[in-house]
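What you see is the complex with one protein chain gone and the rest in place.
The first chain written gets the first letter, and so on, giving A and B; residue counts start at 1 in each chain.
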Amino acid sequence: MITPRWQALWRLLAVQAAWSYERMGGIGVGHAAAPLLRDLYRHQPPVERRAAVARSAEYFNSHPYLAGVAVGAVVRAEQDGVPGAVITRLRVALSGPLGALGDQLVWAGQVPLIVGVTLAAIPWLGWSAVLVAVIVYNALRLRLTMWGLDLGLAHGTGVGAALQRSALPRMADAAQRAAAFAIGVALPVGGGWVLGHLPSDGHLAVLGAATLGAVLMLAPATRTRVTGIRYGVACLGLALLLLGGLR
Amino acid sequence: MTWLALALVMLWGTIVAMDLASVPQGLLSRPLVAATVAGALVGEVELGLLVGAVLELYALDVMPVGASRYPDLGAASVPATIAATQAPLGVEIGVAGLIGLPLAVAGGWGLHMIRRRSAVAIAHRRARVAAGDARAIWELQRGGMLRDAARGLAITLTGLVAMLVVQRVPLWERADGWFLSAAVVAGGLAAATAGALRRSGAGARRRWLGVGFATGLIVVFWR
Partner (left out) sequence: MTFTLCRVDDRLIHGQVVIGWGRPLNVRYIVLVDDTVAASPWEQDLYRMAVPNGVEIIFATTTAAIAALPLWAGDRRQGILLSGDLATMAALRDAHPDIVRRINLGGLHHRADRTERLRYLFLAEDERELLARLDREGADITAQDLPTTTPVAVRELL
């Protein structure tokens, strides 16, 4: 028998499926909270459950992997009989901080860390480095989602203080430093491995063009117009022109 | 390419596109993973790995923070890899970039459109959601996933059609066709470097980046 908690975890994997600019991740959070709320209100009249489900699907935005913290906290707050208006404020107040923390921990930490290590390991491990990366990443991710849901369920409106006491903010910091190191290694090692697939007389020109591009992407005057992809497409265009001209 | 391989590539492209922002968000939409698996599906895992590594350099500059708009390099790298397997020796990365980079922008735009469409779907069910109808919420989730799946399929198909068109251009039969590959690598290295510097900010992280870079250089020369 699948427990409501497992159902919620499963649904948290798709928490952004109905993401929109107005309600952002609210619908996904409502979907994930529904099994827990159904269980919570199984002996009460359906009107109360419906009110709770409706509240749980209002505006919400955070990092997808930490949305479970909000789901858990909101369900626990409903269980504790916290007034609806306070629950709505709790959701809104959790949005930004959970987003900021998750962005630091995952998008700026875990992802570049694992991608950087993988890129740096390719010259030795080949494609199996990619396989290991996917397994490790998803194990960490499922653990985080589960931990977040349980933390919310345990603490309700006190989840902010619980998060602050937890290791997560420190882990976010450590993950970002480790990511910076890993990307630092990956640039010469992984970049060098890629470069090694080009004829060696072209290496200097490629490095020159790469330096110019990086400067344009960072300089205040050009950084909003020059993105990585635009620069790459511009380089491609130039190469096509050169090829056409050399005919 | 066999029909079975083609079907698998389509399925994989769809899964990769959905991974970015719908389900399961489990690293599959990184070009490194998407392209390596795409290569493996057509028996060219090594080439897939190479294309993946190059397009991953571009992805390292993209931060999907908050509600910002970003290109979808993962889904684009699936047909880009298939195109690379059909390209002559030395031009593979160039062809992958030619297909993959514009397609990534289109894929990001597609995601933006889906999010707008989701807003319309939510508006249609506003009363039911406000009444706490869990069925309506599930319909919205399902609709979002189906639209994203359609987006993935469209990206993959578009990329494969573009491949057929690009194959008719005679430029890469030439000895200096590797120019194209060099251009794509240069853009990738630029993006990864700028992304790393931007993300690290100043202070401790910047120092760690520097230490990592020095370590990497030592590894490269020692090797």
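By definition in this document, contacts are C-beta pairs under 8 Å (C-beta built on N, C-alpha and C of every residue); 3 or more make two chains touch, one makes a residue touch a chain.
Keep in mind that what you see is a predicted model, and the values were worked out from it rather than measured.
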Among A:R49, A:H63 or A:R141, the residue in touch with the chain that has been omitted: A:H63
Tell me which residue among A:A51, A:V82 or A:A100 touches the hidden chain in the full complex. A:A100
Name, in rising order, the residues on subunit A that touch the hidden chain in the full complex. 21-24, 59, 61, 63, 93-104, 107-108, 157-158, 160-161, 163-164, 169, 172-173, 176, 223-225, 227
List the residues of subunit B that touch the chain left out of this view. 63, 65-69, 112, 198-204
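What we mean here is this: only the chains that are shown with their structure count from here on.
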Where on subunit B is subunit A touching in the complex? 21-28, 30, 32-33, 36, 40, 45-46, 48-50, 52-54, 56-67, 71, 73, 90, 93-94, 97-98, 101-102, 104-105, 115-116, 118-119, 121-122, 129-134, 137-138, 140-145, 148, 171, 174, 176-200, 204-206, 208-217, 219-220, 223
Listed in rising order, subunit A residues that touch subunit B in their complex are 13-14, 16-24, 27-28, 30-31, 34, 38, 49-54, 57, 61, 64-65, 99, 103, 107-108, 111-112, 114-116, 118-120, 122-123, 126-127, 130, 133-134, 137-138, 141, 176-195, 197-199, 202, 205-207, 209-214, 216-218, 227-229, 231-236, 238-240, 242-244, 246-247
